[in-house]
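Of the protein chains in this complex, one is absent; all others appear in place.
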Amino acid sequence: MALVPDNTLITATPEEGRQLAIMLARKTIGAIQTDPDVRAGLRPMYANNPDSLTAAGHVVAIEFATVAAANNYWRA
Amino acid sequence: MALVPDNTLITATPEEGRQLAIMLARKTIGAIQTDPDVRAGLRPMYANNPDSLTAAGHVVAIEFATVAAANNYWRA
Amino acid sequence: MALVPDNTLITATPEEGRQLAIMLARKTIGAIQTDPDVRAGLRPMYANNPDSLTAAGHVVAIEFATVAAANNYWRA
Amino acid sequence: MALVPDNTLITATPEEGRQLAIMLARKTIGAIQTDPDVRAGLRPMYANNPDSLTAAGHVVAIEFATVAAANNYWRA
Amino acid sequence: MALVPDNTLITATPEEGRQLAIMLARKTIGAIQTDPDVRAGLRPMYANNPDSLTAAGHVVAIEFATVAAANNYWRA
Partner (left out) sequence: MALVPDNTLITATPEEGRQLAIMLARKTIGAIQTDPDVRAGLRPMYANNPDSLTAAGHVVAIEFATVAAANNYWRA
């Protein structure tokens, strides 16, 4: 399984960078818990818990900081 | 749904940058929990819990760090 | 309500930068929980809990990192 | 035990950088809890808990930020 | 009360920078919970709890990152 889709941090736009950040966060979880059925079973546990959602959003924010720096913040 | 409003991290002012940071944090949650009714039901759970509010503010602080760097801190 | 007092990250001194960091953290909470009476009711809950205080201090530390970078660390 | 495999942060690709970030996170745990049997016993506790998985992914995100900066984000 | 002792982030050595990081973290808590008796009462609650200690050390690590950057890492 690829941890970094397309093996690059470079994206055309901030929107795509944000999508990549979400993917990076998810792929890490998939590398730790490799059973897709288990992961599917955990989803309702955190998707309905506000603190779990905030924690997930926190990780995406950190991944995005890296992606954004890699892309020089997509400055024109 | 757009994860990055207007598909840019560049804003005219720190105030607008801060608003963008809040939006970025919220859009991520919306991408993970896509049901707006569920999200609405979760809101009172965290909006009345001080630790949940601190955690949400934490994520905004991280998003803002990225937005501020993208804008060279709006230095004159 | 302004999220960034005076709409700038630039301050004259580290002390003022630290005050700004605290303000930034507080304004975010005010943007999420807009009812001042609710916020006032939450205050004793976290101001007497050491982990809540640490979490609040954590957010201030992150906000300050951004403010300090914006001001080039107030190097002489 | 080596804390940094091959004693370098430089990798050929983002994918390898991500693998290194996961290794760095794991090696730290191994340095704190040195008993492999204890570590093996803890694994089901966090691999089936969504918040534990998010917390583990959080650490990987931070390690990756360092590895990515070390590699200048593998820009072409 | 001063939030930043001596109103500067510049220190002569890493050791002094580390001491400053601890002070910065403590001063923030003092600004949120202004009653010294309450603070003294909270101390045994977190000083004997490993997770509370880790959380406190986490904040110091973040403050130190800022102080270290301000001092260009005290490179010779």
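Going by the order they are written in, the chains are A, B, C, D and E; count residues from 1 in each one.
Everything below uses one rule, namely that contacts are C-beta pairs under 8 Å (C-beta built on N, C-alpha and C of every residue); 3 or more make two chains touch, one makes a residue touch a chain.
Just so you know, these numbers come straight off a predicted model, no measurement behind them.
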item	value
Missing chain: touched chains present in the view	D, E
Touch list for subunit E against the chain that is not drawn	13-15, 17-19, 22, 47-51, 53-58, 60-62, 64-65, 68-69, 73-76
Interface residues of subunit D (partner: the chain not displayed)	2-4, 7-10, 24-25, 27-29, 31-33, 38, 42-43, 45-46, 51-52, 55-56, 58-59, 62-63, 65-66, 69-70
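Everything below uses one rule, namely that only the chains that are shown with their structure count from here on.
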item	value
Fewest touching-chain hops separating subunit C from subunit D	3
Chain centre separation in whole Å, for subunit E relative to subunit A (CA means)	31
Distance from subunit E to subunit D - Cα centre to Cα centre, in angstrom	27
Residues of subunit A touching at least two other chains	51, 55-56, 58, 62, 65, 69
Arrangement of touching chains [line / ring / star / complete / other]	line
Touching pairs among all chains present in the structure	A-B, A-D, B-C, C-E
